[in-house]
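With one protein chain removed, the remaining protein chains of the complex are shown where they sit.
Residue numbering begins at 1 within each chain, and the chains themselves are lettered A, B, C, D and E in the order written.
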């Protein structure tokens, strides 16, 4: 079970990286990240994590309400 | 094998829910579904299921034709 | 491990087919592929494979650089 | 070996069911999170915080997604369909 | 234990291959279904039925997807590439 959890974390990590790269990086005239791309990626990752936490809280509430109704 | 089938059903169920939610729900000024969103979701789910069945039939035909040719 | 590799190959194969079908086939007035659709699919598949190989090379370089730094 | 110990099989099956159930919930959560991120969050990333509008959009989005999930679940069981 | 019973290994391997093969077909089916839904079905959902145009689009879409699948499979095996 532990390593199922690890697997899920790594999947979310991969999807976070893909999302922020896709939304923030569009210029391929250089091979290193520009300052403004870095800022964008950092904000994107923060927002994504805060979003995930909020969704996690709401999801847990709904799950526990559903469990009470059974 | 049985629980592989269950897993696949649950995955399709998840993708049906995501599709119909994405296509039908776009207004987040309230926290409950509006009548018109419900109608849209119900039709979407029906259509999706009918589509899956039709694709399943055609797919099975092509599979059995391919098996005969071997 | 061997069959994990097979599984990954088959997944990439599936995603290649989906990509080239999506990009090349848009006309459903007939049930067989038209010449121009076939050409498009063939080029798409070639390009995709070459792209995968190039990405694979670059990825391996970066991985081995990272391993050296540890 | 398993044949001599049916309890052993049940345990394994139960474990398999629990893993499948957990996988289902994880996937539900991931799709919900992705979908609500797409619907609610401004992709220009002008700041690292979620603003008030985004936060209330997220709460409503989760709530509506949950309802759609329940609604379709009921449709499927009422129609005598298996889940798919 | 397995070392004393090579047949046991073969069985397990055969099972693994069959599971991989089945997984492949399930994924092929899912991608095909998603893709043809995107290409053929009107997303405004004005009714719950597939109309005639949608139905024939779906049939042709499945047929063409199948051909593309075969065509790429042949390209790969002819080129001496492994499947990827």
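One rule holds for everything that comes next: a residue touches a chain if its C-beta (ideal position, glycine included) is under 8 Å from a C-beta of that chain, and two chains touch if they have at least 3 such contacts.
Keep in mind it's a predicted model, so treat the numbers as computed, not measured.
Within the full complex, the chain left out of the display is in contact with A, C.
Interface residues of subunit A facing the missing partner chain: 3, 6-7, 9-18, 20-22, 24-26, 28-33, 37-38, 41-42, 45, 49, 52.
Contact between subunit C and the absent chain runs through residues 4, 8, 11-12, 15, 19, 23-24, 40, 42-44, 46-48, 50-52, 54-56, 58-59, 62.
In this section, only the chains that are shown with their structure count from here on.
Rounded to whole angstrom units, the spacing between the C-alpha centres of subunit A and subunit D is 16. Contact of a single residue of subunit C with at least two other chains is seen at no position. Shown for subunit D are the residues that touch two or more other chains, namely 32, 40, 59, 63. Under the stated contact rule, the graph of chain-to-chain touches is a line, running from one end chain to the other without closing.
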